[in-house]
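Every protein chain of the complex appears in place save one, which is left out.
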Amino acid sequence: MRTPISFFLLLSAVLFTLGTLGVLLRRNALVIFMSIELQLNAVNLALVAFSRQWGNLNGQVLAFFSMVVAAAEVVVGLAIIVSLYRKRRSADVDEASLLRW
Amino acid sequence: MVIGADLPAINSAMPIWIVPLFPLTGALVLLLTGRRWRGLLSGWFASFLVGASFVSTIVLLLDFLGGDGEAALVNRLYQWVAAGSFSVDVAFRVDPLALVMALTVSGVATLIHIYSIDYMRGDPRFARFFAYLNLFVFFMLVLVLANNFLLLFVGWEGVGLCSYLLIGFWFERKPAADAAKKAFIVTRIGDSAFLIGIVFIWLRFQSLDFEVVFARAPELAAGTATVLALLLFAGAVGKSAQLPLHTWLPDAMEGPTPVSALIHAATMVTAGVYLVVRAHPIFEASEVALTIVATVGIVTAIYAGLSAIGQDDIKRMLAYSTISQLGFMFFGAGMGAYSAAIFLLVAHAFFKAMLFLGAGSVMHGLRGETDMMRMGGLRRAMPLTFWTWVIGWLAMAGIPPLSGFFAKDQVVASASENGRLWFWIAALVGSLLTAVYMSRATFMTFFGRPRSEQKPHDAPPRMGLALVVLAAAAAFGGILGLSAVNGILPAFLEPVFGAAEEPHGPLTVLALALASSAVAVVGIGIAYLVYGSGRIDWVALRSRFAGAKRASQRGFYVDDVYTGGLVAPAKLGSAFLAYVFDRRVLDGAVNGLGRIIGAFAGRGRAVQTGRVRSYALAVLLGVVGVLSYLVVRF
Amino acid sequence: MNADLVVFWVTAPLSVFAAVAMILSRNAVHAALWLIVNLFTLAVLFLVLGSPFLFVVQIIVYAGAIMVLFLFVIMLLGVDQQASLRETIRGQRWLAVVLGLGLVAEIFFAVRLGLGLSRGALPDFARVNEGGNIRALAEVLFGPYFFPFEVTSILLIVAAIGAMLHGRRRVQDEDVIDMPAAAE
Partner (left out) sequence: MLGAIDWVFWILLVARVVVVFAALLLSVLLAIWIERKVIADMQTRIGPNRAGPAGVLITLADGIKLFFKEGVIPAAASRPVFVIAPILSLVPAFLAFAVIPFGTGVTLFGHPVPFQLADLDIGILWILAMGSLAVYGVVLAGWSSGSNYPLLGAIRSSAQMISYEVGMSLGLIAVLLYSGGIAMSEVVEVQARHFDVTGLGWLPKWNVFFQLPAFLIYFIAAVAETQRPPFDLPEAETELVAGYHTEYSGIKFAMFYLAEYVHTITVSAVGVTLFLGGWRGPMFDFLPWLWPLVWFLLKLLIVIFVLVWIRATLPRFRYDRLMNFGWKVLIPFGLLWILITAAYVQLPQTYSDLRAALIIVSGTLAVVLLVSPLFVGPPRGVLDEGAAPTTREP
């Protein structure tokens, strides 16, 4: 393999930032949630790249765990969004500001 | 799990933990799935598991008898606590004493489970009742099979918990809920002392294992031994309802009757006796402690006997009689007659469980009536209950050749053998009282004219089964200990207590036996004269001696003294703290602080927009800030 | 020109494009589809980085389960109207973009400081993947990482039960049969 690992890391950084921007700019809870998934994936890419760089499998294992945790997180998060939607008839996060003063 | 890994020499065919595992399984399954069970199935399930526990205990017994003469089989499951040098294993121990206790517990519990199936039928929390019963059996087995003080304490507190849950099983009724709380709190006083005792044991011996502690107990200085023994004894006093911590037991009769039979007569309350007997090397290191045990025991026995005579409620009468009998057991233990105490414990488990179940059967037949003033003449309507009751009554009164005679005779005789004449006389007085109050209850309940309009009926067959089996045990249990020196039980227990000595008191065995039978007959005679013969108008007698009657019925006002002397001042003090100190001083300070903080917070809360995205932006700001610091630093 | 470099330069721009398209899609379903495209490109990159196992797990878990759940929820709720992209919080947009650029720049510097932007000689991964990537990964997963692995299984169960309870419609009180039928 001749591709420098730093390329992957930079791609990961770009994707992570795009995910961050998605969280910050969008108001639909589902799209925000997808952006979080994008961030997680960017991190996974970095982890796998590190694993390749240092020649051991710890990074891959960590990425695997992060996928498992992501699955659990999505299940719970979607359940929350569904019940939020049932209550408020809207998936707009700006409207769900009950905790404001 | 490595089972008994460090004990290769012992070839126990069956691991000991199997025995408590059965009821634990039952309790867990029933607690988790209680509402799904329909009908009586859960009761059968629970009874089956406890029965399995009984059978496996018998297997253990056979293993032990067939073993190579080891004094005890020990299974270490795993290291439970490891904190610095403090290390405790979860380990179970089987020796003759533990086996006798475990057999009694699981055997009586099996019968009472079966009895309860009919007794509790139709209760909306049927399955939960059996879950608690199973849980109780589990903890009780842990208690008797434990190999160290801490595990014993776990079982000890566990049975306390189950006692609380079961006394308050019908918690919708305020008296039941109150009684449950009372039982829990009063026994806790003793338990605290017990726990302190355990800590002392650790400090002194650096171990809590029975082998280590008991092997080194004779080294104890007399003073240390006294303190240690009295701390343990305080726990026993609470659990076994001895003076002055006895007040919870009569109230505990608010629980379902099978619970009274199992927990508050046959098993849990005897745990105190078991503890004293188990820890006898510590007690023996202090003459003072033994004397105190004996004194407390005999005083309690006489006090509770007097109180029992005044009771009209059949269950409270039995409760006081239990206190009294437990007093006898402590008396025996205090006299050094350990196997006699255990013998009385086993016999008492049989006949008192039977009497309670008989009382339950009477209540069952009379739709929950417990007042003996409204019973009478039941022997025709309930022949089975009556005849089994008669066996229990005579056994308890000490009529030969029933089990109670042998057991009590040995306990009473132990005083004579020690040459303590006054103790012996006091014990005879206690026996006399026992015979009197039991006979009184019998005559009031089963003889004379019926004093209620109800149509009583006899117990259904499953309840009858438990009655008959227990009555048979009460009748023939004496075989276990025909002689204090070389009977079956004393011989079996010999490895634990050492060989019994030939009696050397001023009176011969035969004379002692004659004396105690005579006392029993006299007691029954007195009761017959007053309550059974019809020649004395005992109802009129009651009103003539109303003061004495009330004093006896109220347990000589011990409870009222507690209420007035301890509870009321405590309540008053709490009220002052709650309504004056807390409201004015503490609340004032807190409110003032709160107002100050609130004033600051009013400014700060403007930051909280409630919009998730603003918060996320703030997080990003932080991330970028921290990262730029790191990048600049490197 | 190496095969893996070709693959990288094909998938990386596609991946970035898909991510941009995702956050700019006005329709939630389209956003989800773009995210799926992005996930596939990442899966391919995992393959390039020597982890066929993560490649297939990425497809099964992310593409096969997570994104299907997303689509399912979108369809169930019917929140697929065209969303307005107008910003409502003052200053949010440009601050976000500036900070995002800052983040990328910082990571760029960090990578340059740490790894260097192109350094050849990578360790031999064939030895690490001895006997197949799955076997090698299993050795690590069920060796030093065994306890966390077991913990994740508990996490999954708890998440499933939690989601079930959370998403369940409340049963009306009068429909509940609480009292067990009186036994006999």
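The first chain written gets the first letter, and so on, giving A, B and C; residue counts start at 1 in each chain.
Basically, contacts are C-beta pairs under 8 Å (C-beta built on N, C-alpha and C of every residue); 3 or more make two chains touch, one makes a residue touch a chain.
The structure presented is a predicted model; accordingly, all values stated were derived computationally and were not measured.
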| item | value |
| --- | --- |
| Which residue of C:V7, C:V20, C:A65 or C:L122 touches the chain not shown here | C:A65 |
| Omitted-chain contact residue, chosen from C:V10, C:L76 or C:L113 | C:L76 |
| Contact partner of the left-out chain, one of C:V16, C:L33 or C:I89 | C:L33 |
| Absent-chain contact - pick from B:I16, B:V29 or B:L249 | B:V29 |
| Touching residues (missing chain, whole complex) on chain C | 1-2, 27, 29-30, 33, 36, 52-53, 55-57, 59-60, 63-65, 68, 71-72, 74-76, 80, 132-134, 171, 173-179 |
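Heads up, the rule we're going with is that only the chains that are shown with their structure count from here on.
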| item | value |
| --- | --- |
| For chain A paired with chain B, centre-to-centre distance based on mean C-alpha positions, whole Å | 59 |
| CA centroid of chain A to CA centroid of chain C, Å | 6 |
| Residue numbers of chain A (touch at least two other chains) | 20, 24-25, 27, 94 |
| Per-residue overlap in chain B, given as positions that touch at least 2 other chains | 611, 613, 617, 620 |
| Parts of chain C lying in touch with chain B, wherever the complex brings them together | 89, 92, 95-96, 99-100, 102-103, 106-107, 109-110, 113, 179-184 |
| Touching residues on chain A, where the partner in the complex is chain B | 20, 23-25, 27, 32, 93-94, 96-101 |
| List of chain C residues in touch with chain A within their complex | 2, 4-5, 8, 12, 15-16, 19-20, 22-23, 25, 28, 31-32, 35, 38-39, 42, 45-46, 48-51, 53-54, 57-58, 61-62, 65-66, 69-70, 73-74, 76-77, 79, 83, 85, 87-89, 92-93, 96-97, 100-101, 103-104, 107-108, 111-112, 115-120, 122-125, 128, 136-137, 140-141, 145, 148-149, 152, 155-156, 158-160, 162-164, 166-167 |
